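A single protein chain has been omitted from the complex, and every remaining protein chain is retained in its original position.
For chain A:
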């Protein structure tokens, strides 16, 4: 009964999306006094409620492990801990798509409820575009991946969940990215709406900005969490592999970063109109392309568990309709959008445009590197594109971007002179040079990590300079957000550079009681014992590690065997110090009874993820700042309107 209820709610929601779309487009044609205009917003709101209900039903089915439902039977198991039963709801294709449409429905309902800044005509066009996108995903769910399908005969026991995914990280990683993708879909709908009605105004940028900011924050968190998950769960000791799936989440982030900045220019200076629209379309296309690459299995990747070619076809068709349609509209309409305000090269806008171009170039490089194997495979050549391409080629554009990022926020809007901020530039240059010389004298490291360290140090200081001479208590939250995010970039950059420059690695075969060393650490393998968890058994190494002669810390890396479904995973063990992490993995036993022990000492590696969190925090500050000031403006506007009405009544 629960499953049928969920399915019915889903069909009704789809019908409302169709209504929202049809009413939106008809109103656009006939003008806002058409009979259907009043239906658009309520349709969006009720749709949000229904699809949430549908998702709740699926969560319920997973919570009680209803094995008569195919999805539950093939992805869950009665013996799983409850938290993984719940996260199992979206740890599979159908459930994750339902999560996607639910968030999309909620986003639509929220815009319909609160967004009053834009002209009603643009709003209708935006909601109509949102209806099209939602309807596509409803069709996908209902026609090709129904999550509520029943089995003719209930299964005796479920098949389990991929053990790599039985991790608390999974409970949050994909939903966070999805929320981000959906946020970008809202930005996309705004862009299409503005394009349809030719209303590319600062108000449009202000309405779109919180969605882009929110999406960007979630993508940042998603990427940071995903990177940490890969780091400790896959047991390879790396934190970024340029895997197609990682790139799939990085590309929308790059586009969203560019969009965020160009939307700011549009909101405060009414410039960069077409460029912002273009980025709005590109950002969502990148999340769709990413989803397509992951789901279709067209590229080989560590995320092979999410693959199905037939669904790939469906996503490709949706992609063609949404993005192809939007780009066609762009080609036809962008001409009629006037250019907006002009500005000098040496200005805040100039710097933002420069970095927008750099970000787009990096995006193009990542996209090209990700798709290149697809291209060569068409000619029967199998290649894999990795760090030797991405790192140096990306750096060509990243380095100038970092430099401009350090000084850009110090420039004034519209027109400025570089020599006005000469002192700040000199300080930044001196810091970078000093770090460059000092590091290259003290350590023998490669060029890219060296530049990364130096620029990181310079940027860390420069990113704080916009606060200089301001009253800190009266500085707007959004400015704090920018400073925090830029500082976070510097922190993450230092972490990345330090990890690649100073990591030491040791692969040793150690007998029980034997010892080895890595970097400043002395490591003793005290013993290896079998341990058991709720649905796995493991061999667990007891490793005591001491830093530079300090008191030893005990680590317990495991090699786990899951039995439903059977699979082996490595559980790395970490010791975190303020200046880095020790990373230990236990491997197989060699015939002579010694155990393989793999150790890494990674100085300052944690800065990568702290930096990521700082970037996200910056986004949150900016978002809160913007929303609060919007609310303040709205109250103010309401009061002025009241007063005017009073005055008119008096007159």
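Just so we're on the same page, contacts are C-beta pairs under 8 Å (C-beta built on N, C-alpha and C of every residue); 3 or more make two chains touch, one makes a residue touch a chain; residues count from 1.
Basically, contacts and distances are computed from a predicted model.
Peer 1: Looking at what's absent rather than what's present, what does UniProt name the missing chain, "Response regulator transcription factor", "Oligogalacturonide transport system permease protein", "Homocitrate synthase NifV" or "Cytochrome c biogenesis protein"?
Peer 2: "Cytochrome c biogenesis protein"
Peer 1: Of A:8, A:316 or A:393, which one is in contact with the hidden chain?
Peer 2: From the options A:8, A:316 or A:393, the contact with the absent chain belongs to A:316.
Peer 1: Given the contact definition stated above, which residue among A:234, A:327 or A:624 touches the chain not shown here?
Peer 2: Of the listed residues, the one touching the omitted chain is A:327.
Peer 1: Which positions on chain A touch the chain that was left off?
Peer 2: 278, 281-282, 285, 289, 292, 296-298, 309, 312-313, 316, 319-320, 323-324, 327-328, 330-331, 334-335, 371, 374-375, 377-378, 588, 590-591
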